[in-house]
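Next up is a structure, given as structure tokens.
For subunit A:
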Amino acid sequence: MTGSGILQGLAETAKNFVGSFTHPAENLATIEYPEQRQKLAENTRQFPFLVFDGTDPEAGLRCVACQICEKECPPQCIYIIKSKAKKPDFVGKPQFFPAVFDIDLSVCMSCQICVEVCPFDAIKMDQDFELATSDRFQGLLFHKDRLAKPNSHFQKIHPTEAGETDTRRAADLEKAQAAAAKAAAAAAASAKPVATPANSPEAKNPPPASPAAGTPPM
Partner candidate 1 sequence: MSPLSACLVLSCLLFACGLGAVLIRRNAIVVLIGIELMLNAANLNFVAFWRYGPNPEALTGLMFALFALAIAAAEAAVGLALIIAVYRRHRSSDVDAADELRG
Partner candidate 2 sequence: MSVLFVLLAGLTLGAAWAAVTLRNLVHAALCLIGSLAGLGLIYIQLDAEFLGLAQILVYVGAVAILIVFAVMLVRGTEPLVGRLSTSPWLGGAITVLLAALLLWAVSKSPRLRAPTPPAPTVTVKAIGQQLTRDYVVPLQGIGLLLTAATLGAALIALPRRGSNPPSTPP
Partner candidate 3 sequence: MNTLDQLPETLKDHVVGVFPAGLQPWISALLAIGALCAIFPALFALTTVLERKILGRIQNRPGPNRVGPAGFLQFAADGIKSLTKEDIVPRNADRLLHFLAPLVVVIPPLLAFSVLPIGRNLVALDLPETGLLFFFAVGASVEVGVFMAGWSGGNKYSLLGAMRALAQLISYELPLILSALTVVMLTGSLSLVAMVEKQSAVQVAGLHAWNLFTPWGVVGFLIFLTAAAAEANRSPFDLPEAESEIIAGYFTEYSGFKFALFFLGEYLGLFAVCGLGITLFLGGWLPPFTWLNWIPSWLWFFGKLGALIFFFIWLRGTLPRLRMDQLMQFAWTFLLPLTLINAFVAGLWHFTADWNVLFRWALSAGLLAAAYVALSRPFARAFPRRTYRFAP
């Protein structure tokens, strides 16, 4: 019958139309941004950010300004100036730290190469995309203060990766402390046969053997 196709079509759309009122949850597929938000996949990545331990972004900053990421970055959008002074890192070994660390987000293409090459887990990819700004020049050039975010943020957005990083860092810390303790004991043993007073100065600040910083898993 010629008209039957039309009637079936009309019935189908009528079902949709009525369904959208009776039980909107199943029928209406729209997520009304910005009130409702879509749950982002775990390894979604937008732009990099610097991770710092503890609460003080200056002291706890993991970045040691080794500038590998600056060299590796394909669009060259990272700009680092190494500071002269040093500060102890998480195992207590004095390291340099970046005086200036800029990333031009308008150039960055979110390729995550900087995260892969960073030996110190200092830079990770953030999931924040609401960065619209009216200032075309300085608006998207983020400086160190704006890039630094606590490790807790990193754990919130990338839980699995953060977990692995933390366990690895904890293992390194113990290895370094064990090495330091062993070195202290060795120093104490070698100092004891000569004279007991010699071991007091080394024991206080034993030169920590530089920890073989495990290269982060590729």
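The definition used in the following text is that contacts are C-beta pairs under 8 Å (C-beta built on N, C-alpha and C of every residue); 3 or more make two chains touch, one makes a residue touch a chain; residues count from 1.
Here is how the candidates were picked: all candidates are chains of the complex that A comes from, given by their letters.
From a predicted model like this one, the values you see are computed outputs, not experimental measurements.
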item: Subunit A in this complex - touching candidate among 1, 2 or 3; value: 3
item: Partner candidate 3, residues of subunit A touching it in the complex; value: 1-3, 5-6, 9-10, 12-14, 16-17, 20-21, 24, 27-30, 32
